Structures are given as C-alpha cells and as structure tokens.
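One chain of protein is taken out of this complex; the other chains stay put.
This part shows chain A:
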C-alpha cells in the first residue's frame, strides 16, 4: 500500500505538479471556504448545508477547528514571515499548520528542512527558533 513510486513528503519528493502548485495553510483555506459558504447562503433561499458537498463541509469543519490564526491580517503576516526563510511551499504550509514550539520539533515534523544546507548547525537552529518566535508573536497580538 503506497502512493506513487518514490513519493515521500518527508524528503519533499512529492511530484512535480505539487511542488509547483500553490499551497494553502489551514487558516487561509478557512477564510476562503467561509466566504464561499456565505456566498452560497446569499445566492440560495434554502439551507446552504444542502447545497455544498460532503467534502466541502468536512473540510470547512476541519480547517475551522485546526486553524491557529483566525484574523485575516494575522494570516497574511504569517505567510509573509514564513516566506522570508527560503522554504518550499509545502514546508511553509506544514509549519504554518502544525506550529511547532521548538526547532527540534520543527525538524522532526518537517525533515526536509535539513536538506539543501539552509538550516545547518547552531546558526540553522537559531534561524528556526527566530521564525517560530515571530509566529508566536503574531498569535499574541492577533
């Protein structure tokens, strides 16, 4: 039981189209899906829940439950902050979603961070810690 040959998110081997596609964090998707839900509510007279697919509903429930940031400005700031560290889209979103507390946790959850020589040694650890610090500040002042 496996995906395509050689596919492994831990090493960022996730297929070309996915490397190139734009990735969205839970909090970004929450804003988009909530907006769509409202649109459907305005367009139809009936109950919007009956107009959207199961996949949409479950995804909406999920992203609402597991978004760390609710305020759209905070969400924008999170993306801007993470974009400054030379991360692949997939890594950026995984970090923004899982919100690790320490650099150790970050490396454990996103092992591909170790590749490419971006975050090596103590300097690398410090960089990650600073990034995580910035993210928690955004949460504090949300």
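Just so it is clear, a contact is a pair of C-beta atoms (placed from the backbone, for glycine too) under 8 Å apart; a residue touches a chain by one contact, two chains touch by 3 or more; residues count from 1.
The rule is short, and it goes like this: contacts and distances are computed from a predicted model.
Student: There's a gap in the complex where one chain should be. From "Centromere protein L", "Exosome complex component RRP41 homolog isoform X3", "DNA-directed RNA polymerase subunit" or "Phospholipid-transporting ATPase", what does UniProt name that chain?
Tutor: "DNA-directed RNA polymerase subunit"
Student: Please identify which residue in A:29, A:78 or A:113 touches the non-displayed chain.
Tutor: A:29
Student: Tell me, which residues in chain A touch the chain that this view leaves out?
Tutor: With respect to the unshown chain, the touching residues of chain A are 1-3, 7-11, 14, 17-18, 21-26, 28-29, 32-33, 36, 52-56, 58-59, 62-63, 65-66, 90, 93-94, 97-98, 100, 104-105, 108-111.
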